Each structure stands twice: as C-alpha cells, then as structure tokens.
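Pasting in a structure now, in structure tokens, and then I'll have a few things to ask.
Excluded from the complex is one protein chain; the other protein chains are retained at their positions.
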Amino acid sequence: MPSDETPQPATEDAAAVEAGLVEESLVEEVSIDGMCGVY
Amino acid sequence: MATGGFDPGRRYRRAPEVAVRPEPFGALLYHFGTRRLSFLKTAALVRVVTTLEEHPDVHAALDAAGVTPAQRRSYLVALADLAASGTIETVGEAAGDAVGEAAGEAAGEGSP
Partner (left out) sequence: MKLTEHLTHGLAAPICLTWELTYACNLACVHCLSASGRRDPRELSTAECRAVVDELARMQVFYVNIGGGEPTARRDFWGLIDYAVAQRVGVKFSTNGLRITPDRARRLAGGDLVDVQISLDGATAEVNDAVRGPGSYHTALRAMRNLADAGCRQFKISIVVTRHNVSQLEELKALADGFGAQLRITRLRPSGRGVDSWDELHPTAEQQRELHRWLVAHGDVLTGDSFFHLGALGDPLPGLNLCGAGRVVCLIDPVGDVYACPFAIHSQFLAGNVRSPGGFAAVWRDSELFADLRRPRSRGACASCGQYDACRGGCMAAKFFTGLPLDGPDPECVRGLGEAALTAAGREALTAAGREALTAAGEAALTAGVDHSRRSGPVPVSIGTGRLRGSR
C-alpha cells in the first residue's frame, strides 16, 4: 500500500473522480502546429 | 512534478517575452522566445500572473488575487509549471542574464 496523505478510494468510480481531480491543471500548454497555414 | 527552482517565497514576474491575451475563459499566452502557446484556465490565475511583479513574493500575489487556502496547492503547481516553461521568472533574473541567474541560484541553493 502506498503511503498517501489521502485514503484509498473505496470504489472504482471514486478512484476515477480522484484521478481526474489530481490531473486537472490550471495551465494547459497548447500546440497549434496541427493547424493549417501556421508556419 | 518538477518544481526544482520554483520558490514561492521569492518575487516573480511575467517574463517580458510573454504576451497575455485575456479571453472570456481565462487567457491565452504566447512566449515569443520559446514560441510556445499556453492557456490559463481561471481569471484568478490570470490576475496572479499579471500582478506577480507588484508583490514581494508569490504568496502575497496569491492572497491579493483572492486565491483561497483550498485552491492554493493547485495554483502553486500551475505557477511552478509556468516557471519551468519560462513564462514567469524571478525578478532580478532577466532572460539571458547569466550573472543574475548564477547569483540568484548561489544565494538560494547554496551549491554551484
């Protein structure tokens, strides 16, 4: 068991929610190199 | 996460090569040096980034921008990312100012 500050989630749903919360960043780096006419 | 080098106890500023364009959903940022585009997702984070220089350290800037204790960690993570990408920099550490940078690091880290 990893030693965490937060307890293990009890269900799969809770784990998914927690994963989403942990991953969400207030900054998103973007590349528009996949866009037409951008040299 | 890589936070080596980001010290919220220091004074920071938006790097002068970065253009900030507010949008209804936050702001778009373009760094003319790195050519990288990024997106700030909250109005509060935009406020923090644009007012950083006015405050003695990052914590004061967060307070002034109305960031709550519960939000603090995610804001610090975001600012650490912005420091790592060169979007924000410590004041007294101008881009290309190797002397200032070295002096700052020596003072902060105590190792060459």
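We just call them A and B in the order they show up, numbering each chain from 1.
Quick note on the criterion: a contact is a pair of C-beta atoms (placed from the backbone, for glycine too) under 8 Å apart; a residue touches a chain by one contact, two chains touch by 3 or more.
All values reported here derive from a predicted model rather than from experimental measurement.
Colleague: Applying the definition given at the start, please give the residues of chain A touching the unseen chain.
Modeller: Contacting residues on chain A, toward the hidden partner: 28, 30-39.
Colleague: List every residue of chain B that touches the chain not included in the displayed model.
Modeller: 17, 19, 21, 23-25, 28, 30, 32-33, 35, 37, 39
By definition in this document, only the chains that are shown with their structure count from here on.
Colleague: Could you tell me the distance, in whole angstrom, between the mean C-alpha positions of chain A and chain B?
Modeller: The answer is 21 Å.
Colleague: Enumerate the contact residues on chain A facing chain B in the complex.
Modeller: That would be residues 24-32 of chain A.
Colleague: Going by the contact rule set out above, which residues of chain B touch chain A in the complex?
Modeller: So the residues of chain B touching chain A come out as 36-42, 45, 74-75, 77-78, 81-82, 85.
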